[in-house]
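Report on one structure; see the data block that follows.
One chain of protein is taken out of this complex; the other chains stay put.
We just call them A, B, C, D and E in the order they show up, numbering each chain from 1.
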Amino acid sequence: MSNLAWIFVSTLLVNNFTLVMFLGLCSFFGVTAKIETAWRLGLANTFVLLLTAIFAWLLNTFVLGAAPYLRIVAFIVVIASAVQFVEMAVRKYLPVLFRQLGIYLPLITTNCAILGLALFQTSRHYTLIEGLVFAIGAGLGLTLALSLMASIRERIEVADVPRIARRMGLVLVIASSLSMAFMGFAGMGSAP
Amino acid sequence: MSFATGFRHGVHPPEEKELTNRLPIRRMPYPDEIVLPLRQHAGNPAKLCVAVGDHVERGDPVGTADGFMSVPIHASAAGTVAGVEWWPHPDGSMALSVRITVDKFAPHVARPRTVPHWEGLTTDEVVLAVQQAGVVGLGGAAFPTHVKLAPPKDHAVHTLIINGAECEPYLTSDHRTMVEYPVRVLFGIRVMMRALGVTKSVVGIERNKPDAIEAMRAAVPADLDVTILPLTVKYPQGAEKMLIKAVTGVEVPSGKLPVTVGVVVQNVGSVAAIAEVFETGLPLVERIVTVSGHGLRRPANLIVPVGTKLRDLLAFCDGVTPDAAEVVIGGPMMGQAQANLDAPVIKGTTGVVVLAKYETRLARSYPCIHCGRCLDACPVFLNPSLLGDFARVGRYQDMVEQHLADCMLCGSCAYVCPSNIPLSQLFQASKVALRRAQAGAA
Amino acid sequence: MVPGAPPPATVIADMWRGIGRENPVLVQFLGMCPTMAVTNTLANGIAMGAATTFVLVGSGLFVSLFRKYIAHEVRITSYILIIATFVTLADMILAATFPAISKALGPFMPLIVANCLLLGRAEAFAAKVAVHRAVADGLGMGLGFTLSLSLLSALRETLGHGSLLGHPLFGPRFEPWVFMVMPPGGFFALGVALLALAWIVELRRRRVRAVA
Amino acid sequence: MSAAVAPALVVTASPHVRSQDSTPRIMWNVAATLVPIIVAATWFFGVSSLLVIAAATAGALATERAFGRGGTLADGSAAITGMLLGLTLPAGLSLWMAALGGAFGIGFGKVVWGGLGQNVFNPALLGRAFLQAAFPVAITTWPTVGGRFWTLKGDLFALPFTHPLPDAITSATPLGLLKFEGKGTAIEQLILGNTSGSLGETAALVILAGGIYLAWRGYLNWRIPAAVLLTVIVFSAIVHAVDAHRPDPLFMLFSGGLMLGTVYMATDPVTSPVTNRGRWVFGAGVGVLVVVIRIWGGLPEGVMYAILFMNALVPFINRATQPRLFGTRLGGAT
Amino acid sequence: MTVVHQHQHGAPVAVTPGKATPTWRLLVTLAVAGGLSGWLVVTVYQITRPAVERYAAQRVAGAVREVLERPARWDTLYLVNGALVSKAPAGPNAQELPIAYVGYDATGKRIGAAVTAAEPGFQELLTLMIGFDPESGALLGFKVLDEKETPGLGDKIETDSSFRTQFADRLPPLTGVKGHPGGNRNEVQTITGATISSRAVIRIVNHAVAKWRPLLQAYHAGGAP
Partner (left out) sequence: MTFHAIAILGGMGLIFAVFLALANRKLWVWEDPRIDIVASMLPNANCGACGHPGCRAFAEGTVAGTISPAECTVASDDVHKSIAGFLGVDAGTAVRKLARLMCAGGNDVAINLAEYRGLPTCAAAAAVAGGGKGCAWGCLGLADCERACDFGAIEMSDTGLPMVDPAACTACGDCVEACPKGLFTLLAADHRLLVQCKNLIAGDDALEQCRVACTACGKCVLDGAPGLISVASGIAVVNYELNALAEERAAARCPTGAIVWLTGAQFAHLPALAGSERQ
């Protein structure tokens, strides 16, 4: 498989950001009660991931060469500010979009998938293009995981779940099952 | 299957019609007492017009129509008004009713026609006469018939469909009517066609009633465009929308009335009743009732005075067997179980079925296994499995979005459900809850 | 008092909250990513817990110290700056002292920055209370976090490797449940822990009811 | 009051009659059709098959009994789960592992969801996925067929939690041979089931017969197996046509767990869509994933993961394929 | 769970309705905070750097020693513009240049070269250090630097010594075989249950040798020691 395709499939399915890499779990557990919310959050995330890929590449290339030890601080500050800025702008100029997506933006700042993307991208020396593909794969993977979780949670809302499993117990069992279902993609692209 | 004689989905419950489908219609003698609820039809209940102690003749009104969406109620036997009181109604509630002690041997004195001869009447006068005669749909819903005869002006009606499907198990009253009184039925059709101003009529009859099809075909007069159409045997073939689909191939749009596709549907019994009131001049005071079931000793097709208590009716059929479990008014698919046998036969009572224990749905219920059979049964293509889930947890608003309003409570879904989930009951309860919530909000 | 600030409480109470009733992992479900990702061995779990505690206390201290001077509009950015600084420090210190663990934790060490727990505590607590309470709260939350991580990682290491802190527990014939140290096993272990907790609570509730 | 005419009246809601099929009846019919498959497995692998299947079933039933809501053993669904799980295991698996798989499948695949009908993932496959992840070596150790009836095919009686001692003669499955060694297997051998593999993948014809019987009785929905098989045939034919080194459709159909999975697992009513259109989509999805995983994935066999993944999509599919309401036909009379 | 939202939406703040903070205060706050942070980070960085670098060096040294079978010393070569040089050019990206380590025994004889290579394994990128003799092309051995393979299965490429020791003296391009190898110098036996990971190792080794051998040969032919 070509490199870009491998990056995409790998981040989307094989090493799904949420279900295999354990990134962005807070929203995976916290914001998946409704399908609508879940996939919107996923798309908002994808957008921010793309921004992040660009920022991280810019920072790595132009600013942090001299001071790689500032990486964490620099990444997170840039991401947080950018998200805050985007949030304000969307709220002001695109109130409809804000109502649909914007309310999730602040949630995303503290989503470790974002920082995770920046760090992985750095440690793997991705080019800008590779970084963007990586971000799209990660974002769609996140959206997929969030939506699947939400659709299953909507179904169990009408189920007769035992009392002890009701709050989070079953949700984690679902996550575990989903993660197992994704294990079928393991090794994809590295077949002998 | 050709679309012209059926519809998609539906179920095949055992017909059980052989208990009564060869028994001629007999007349039941007057009981000692009759009870006439003032609410026997869709629309406004009738307004009381007699007082305790009054003497009434057969055919005298005891309640008058309250507006256009209402019909009067007439005494079905001569006697004395013994009480105006709350009485058990077949729908399970208590209803204000007129209780009459019957004077069994009162001569049928010559009395003026309450209903005029139909010849020479204008359309409006026919409609009025039908209302004054207290005629309502005898197919079960008891919708005032004259309302259907006065369709809104913006819809052109082109076909009158007569519902002879009688798809409910056990029931044979329409069947026997068509076999024994085909000429009367066709006379009723003639009256209605004129009142509606249509030239075409179709009588839909399930194929399991060949004798009725034959009798009706033989009776069609040359001057009348009436088609006798045999239909696929399937429940609920008699449901209005299914019947229209089977006869015309057209689906009545969701939430709309049949007039939007230019048809009016009447039950066979209703047209026979119209014929009778115009023949005899007497308003609607009796109807044909199938009394049947494996829990009954002597099934029969009876002409019963409206207001006869179930207790008397069953006693006339020699009572029930020891393993009788349920007394149902209507057929077993959509009928109402009765807790109180003091409840009377009313105009909408098509049959009384006494079910034996082994036939009933008393088995335990399991969780939905999502087998999808209910989806394949639902004639209006709902998702009863999902609706049932929502209903169980009280998510009524979600049910509305899943088109609860289109559910006609036919019970096909509950019939096929292997987990024995009372789906249609859930939907009925949800509809009631929603209505109450709306009433509360308003 | 700042409106909406938590009611006064003893320092001990501030600490206990994080360990028990408001346990970040078992009750609040915050900081799930490190919880899942690094708890495949006890050593990793403890190290991550310790590092997070360090950052919680450090950032709590600074946020509380400067709470009067940080303008409202830039508070989030400032808090993140403070947190990120402490994370970087923790990362470097761990790399310099326990390189093996530092390698095992990989990128999840820097990801502490994004741990929702930290920003949450900074904004909801540290920014509103005096220094000693902020520190106590950070310590409590950190300990609660460490405790839950230890519990989970002990469960996963015992079953998944048949060892604890690298010491074999059951002898050579033990068949490890590889599942437990794989991604689904992480979710599963926490799920089981939560079910067990809920079950205990339920049993106790029933007993109370039976007595009453 | 009413005693005179009708003794002890009951009132229930309409409809007052119901069809004769009940959920337990369906379940026990399915269970009964599994028996010939178990017999076939025993023919090939000897007493080991019976022991492994019994252990898996015992694990499932014990868990259902201990944690399920009362009286749910009688509905037969837990027995199916156990038997099907057993049929997906290799003949030489230690019994404690088989039982653990059954317990996991029922415990975390069914009971925590609320019991029968509420689960989203196929419990038997979840149990197997767990075993595959927990004991990857043990569960890919495939004993060869044949041998004497009473010879055990592996360290079946290894103590719980201990490592089974490898002692049986093993060989790769047809799919493993193909994937890792590029070797094919004769089609007659595949159809007769004369290959190593899990217990239930060796009797394609018996499974097919059971499926046809169940479909005829209406106990399973034929659309799903039809969709899976069609998709696999078409998709793998295309791949085979483009690259002749890839396996042909016949090999695809009769190798691995495809037949068992298609007939008995993809059709689990609980974990497959309720709508007929949805069933086609679901089946096609399973078929595509099976081919994709088998050909491009890291694992030789993909049926289990294909079904589990599609299980996760079922709530979506159900939503997207709601039936069209009567009286809302596009372009119809309004 | 509303917890996640809490700090975003539910957080009470100092109530100064409608009044914005003056801009200079924002500037000062962030600049000072940034400066302070930078200072703290860099200070600790400087304190910890020696230890971190020591560990890193040790790790590389350990790996080189292992795959080159205890060389007495080694040279570090950098790949710049398609050729090997012994001194890294100055610049920020120096650390990221591909590197080869050329080892010598006590007598000063060249033992071979160690190179690192990373390619997808079963799950994620698999990073190896590979030792081989550029002259004969024969392998000396390999060491896993980084892997994310399944514990207990794929990680046997690291933990199973009988797999690792096979590689010594084998002649790439290698092929993996199941069962017992026939003693061919280009065959290695794959690990049961981890064929994919085993083959990934083989693939990486083959690619690495194919890529580095000509480079090293050219370097040595170019008169370098």
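Note that in this section contacts are C-beta pairs under 8 Å (C-beta built on N, C-alpha and C of every residue); 3 or more make two chains touch, one makes a residue touch a chain.
Note that the structure is a prediction, hence the values are computed from the model and not measured.
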Chain not shown, its touching partners among those shown: A, B, C, D, E
Residue among A:14, A:38, A:56 or A:73 that touches the chain left out of view: A:73
Residue among B:70, B:131, B:173 or B:336 that touches the chain left out of view: B:336
Those residues of chain B which, in the complete complex, touch the missing chain: 85-86, 88, 92-94, 336-340, 362, 422, 425-426, 428-429, 432-433, 436-437, 440
Missing-partner contacts on chain D, residue numbers: 1-2, 8-13
Sites on chain A contacted by the missing partner chain, in the whole complex: 63, 66-67, 69-70, 73-74, 77-78, 81, 84-85, 88-89, 91-92, 163
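Heads up, the rule we're going with is that only the chains that are shown with their structure count from here on.
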Fewest hops from chain A to chain E - one hop per pair of touching chains: 1
Chains in simultaneous contact with chain A and chain D: B, C, E
Label of the chain whose CA centroid is most distant from the centroid of chain E: B
Most widely separated chain from chain D, with each centre as the mean of CA atoms: B
Centre-most chain [mean C-alpha coordinates]: D
Whole-Å gap between the CA centroids of chain A and chain B: 60
Centre distance in Å when chain A and chain C are each reduced to the mean of their C-alpha atoms: 21
For chain D, residues that touch 2 or more chains besides their own: 108, 112, 114-115, 118, 130, 133, 136, 180, 298
Sites on chain C at which at least two other chains make contact: 29-30, 77, 81, 84-85, 88, 92, 116, 119-120, 178, 182, 184-185, 188, 191, 195
Touch relationships between chains, expressed as pairs: A-B, A-C, A-D, A-E, B-D, C-D, C-E, D-E
Chain A contact footprint on chain B (complex, rising order): 367, 389-390, 392-393, 395
Interfacial residue positions of chain A with respect to chain D in the complex: 35, 147-148, 151-152, 154-156, 159-162, 165, 169-170, 173-174, 176-178, 180-192
Touch list for chain D against partner chain A, complex: 108-109, 111-115, 118, 120-121, 126, 129-130, 132-133, 179-180, 289, 293, 295-299, 302, 304-306, 308-309, 311-313, 315-316, 319
